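Below: one structure in structure tokens.
A single protein chain has been omitted; all remaining protein chains appear in their positions.
Going by the order they are written in, the chains are A and B; count residues from 1 in each one.
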Amino acid sequence: MKTWKILAGLVLAVALVAWPFFVENRFLIHIATMVCMYALLALSMNLMLRIGQLSLAHGAIMGIGAYTSALVMMSLGFPFAVGFLLSGVVGGLVSLIIGPILLRIRGVYFVLLTFAFGEIVLLTFIEWVDVFGGVNGIFGVPRAQIFGFVLKDKALSYLMALAMAAGGFFLLRAIYRSEFGAIMETLEDDEDLARSLGVNAMAYRLAVFVLSGAMAGFAGGFYASYFTFVSPGAFNFWAAVNLIVINVLGGIASPIGVILGAAILVPLPELFRDAVQYQVLFYGLALIVFLKFMPDGLYGLIGKIRGKRNDR
Amino acid sequence: MKRNKFKRLAATIGGAVVALGTALSPAMAQETLVIGTISALNGPGSEWGRGVDAGTRIAVAEINAKGGLVVGDTTYMIEVKSYDDGYKPAEGVAAATRLIEQDGVKFILGPLGSASALAVKPIFEEEGVLALMNSYSPKTLANNPKYVYRVLPTTTEYVNQIVGWVKENNPDLSNVAVISPNDQTGWDSQKMQVQAYGDAGFEIVGKELFERSSVDFQSIITRLMATSPDIIELDTTPPSTAGLIIRQARELGFEGLFVKIGGPGVPAIVEAAGKEFAEGTIVYAAADTSAEKYQWMEEEYAKIYSPPMNAFNVFFYDAAHLLFASMQKAGTVTDPDAVRDTLVTMTPFEGAQGALVWGGMENYGNNNQLIGPTFIGMISDGEEKIIGRVEAN
Partner (left out) sequence: MLQLLIQILMNGLMMGLVYIMMALGFTLIFGIMRIVNFAHGEFYMLGAMAVMLLFSTLGINYFAAVLLAAIIVAVIGMVIERLLLRQFVGRELNGMIMTLAIAITLKAGATIIFGPQEMSIPRPVSGVTNIAGILIPNDRMLVGAIAIAILVLFYFFLRYARAGLAMRAVAQDWEAAALQGIRPQRIYLLSFGIGCALAGLAGALMAPIYTVSPFIGEVPMLKAFIVVILGGLGSLPGAVVGGLLLGVVEAGVATFINTTVATMVSFALVVVILLFRPAGLMGQSR
């Protein structure tokens, strides 16, 4: 059983890496790249959901990463590697600075607080024209470059996104299986219990927030160089909401659920693109149907089916 | 593997829809030429976006009705793939990539709107796909693009002529306040307005920006009134919003002249402002809406989308015809370079409302800007009356 699983994992990994070299259709590669980028973002949101603190600021943090990378490359003239690295570092740093203030607040109030914070960040991008280019945003961001290789080729961009998503996935899985993960669970359910065990709850929460912010920042850095264009509109609270939707649809309980959610939700509008006028309507209806009939997400549904089978 | 499966599923379903569409269209022995449109078809701003799509489709329907597009020895029935970008850059990139990769399209009309246009420009340039688009940003034509052409005039193309007309006919007015939407379009056009009014000897007493989603302007107007403007220039403010500003300003006691140099839409202005408040407003008129051809186009538009039609429709109708004519002359529908090389030599081209020429050298450093006749209109008894016409040269 165990070897079978490892083998299947290997095959899957090889397939995920190799398919773009056999399938010539770069549109599919583009969508797959988006799936990976959103998977990383949704994983970063998953961290927050795990400690019961839903953040609507993640779109803004991603934006901070994107602008950081773009400005570091364009205004300061650093290469992509530095810009990209800093996108994550600054994402984490901003979280480290605002975390101690925001994380004091729990529940719905945290949601609203992060919403307001995100809007302030966006309005800063808009109002501070000299630096951020205002509503125009920044045009002509250099493409990703690795070992002197310009990632003009969509397949290479996809591999980079895949690596990021896979990194996030394994990181989260490792965390959730570790002692740290166990403490995280108590943070959501019963903070008093955590305290009585001598855990500095705030420090743990902050650590999670910083990691989550760094992941969102990296995704932003990737976004900037992939689209070569950043504008504030892409980082509003709807961006964070989309991540929550991915989590809920896929299933919050497991990183696999999150990946599933991204793999379904990101291509979903494409399925309906031919419907033109009806595209958005179909998308909305599909969401309603998913939520109505799969309240625990896809992963929960799979779990339920498995559970039933085991019962018999 | 799951991820791939979904991709394949998407591809299969997409393919099936295309196949179905092809099967349903009248079977003829000709070949099919697929072109694409990208614009906002749902959501805010789609009243303009739909003009990109409908304008193209009306031109295509005309050609198909005549038996198709004859290029060399082959006759092509033209098919239009329309994708919605919702004015969003990421969606624009998805739509463009899909058109180019999935649908094998080499000629695209759109996108409309700066964010989407600037995000897809590098793709068109890298892939060598010819795009006839519109965006108010001067960056659209920056760095001498080889495949990107702009088919709608922007404020630069007509502001001086209209401001000159205003000065000549209202010599005693001096203070001007400009109100523009707070985005790429508004900023760029506001700069040009301020420049043009300044050059013509007006004094700029106020420059205001508002969020596009705003509907309440009492605060802005209250502040503006303190600077006692003679003229309020509404710039690229969307027409309904312009109507709201006119009404709210009149209600707060503004008695001066309204001018709107940028973006068409007199019926929406009148509807939102009310007849008596809109009276006397000077507007840039993208088209002579009383022209027979325009009214015919409105009827055709109603067959595709629910009316009212926006004048943007006309520009993309012309652009599509210009593109097809270039294909015929170049003798190819597969080589964007050859079509482009012919395209730039096709003007003056007789458009729906007058001669179109390529220009823009003095502003952009290249001639990738299509320029047509400019109309000056005045709102009189709730209707747009054309009071001046300036030919492109």
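Simple rule for what comes next: a contact is a pair of C-beta atoms (placed from the backbone, for glycine too) under 8 Å apart; a residue touches a chain by one contact, two chains touch by 3 or more.
Note that this is a predicted model, so its numbers are computed, not measured.
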Contact residue for the chain not shown (choose from B:Asp103, B:Glu127 or B:Glu271): B:Glu271
Listed residues B:Thr32, B:Thr74, B:Asn144 or B:Thr222, member touching the removed chain: B:Thr222
Options A:Leu28, A:Val94 or A:Ile126, residue touching the unrepresented chain: A:Ile126
Candidates B:Glu157, B:Asp188, B:Glu208 or B:Glu233 - the one touching the absent chain: B:Glu208
Among A:Ile146, A:Ala182 or A:Leu291, residue touching the chain not depicted: A:Leu291
Touching residues on chain A - with respect to the absent chain: 49, 54, 101, 104-105, 108-109, 111-113, 115-117, 119-120, 123-124, 126-127, 241, 244-245, 248, 277-278, 280-281, 283-285, 287-288, 291-292, 295
Absent chain, residues of chain B that touch it: 42-47, 50, 182, 208-211, 213-216, 218-220, 222-223, 226, 238-241, 243-244, 248, 251-253, 268, 271-272, 274, 305-308, 310
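In this text, only the chains that are shown with their structure count from here on.
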Distance between the centres, which are taken as Cα means, of chain B and chain A, whole angstrom: 35
Touching residues (chain side chain A, partner chain B) in the complex: 11-12, 15-16, 19, 25-28, 30-32, 34-35, 126, 134-137, 139-140, 152, 227-229, 231, 233-234, 259-260, 263-264, 267, 270-271, 273-274, 276-277, 279-280
Contact footprint of chain A on chain B as seen in their complex: 1-4, 6-7, 10-11, 13-14, 17-18, 41-43, 82-84, 88-90, 93-95, 97-98, 100-102, 114-115, 118-119, 122, 126, 137, 139, 182-184, 187, 305
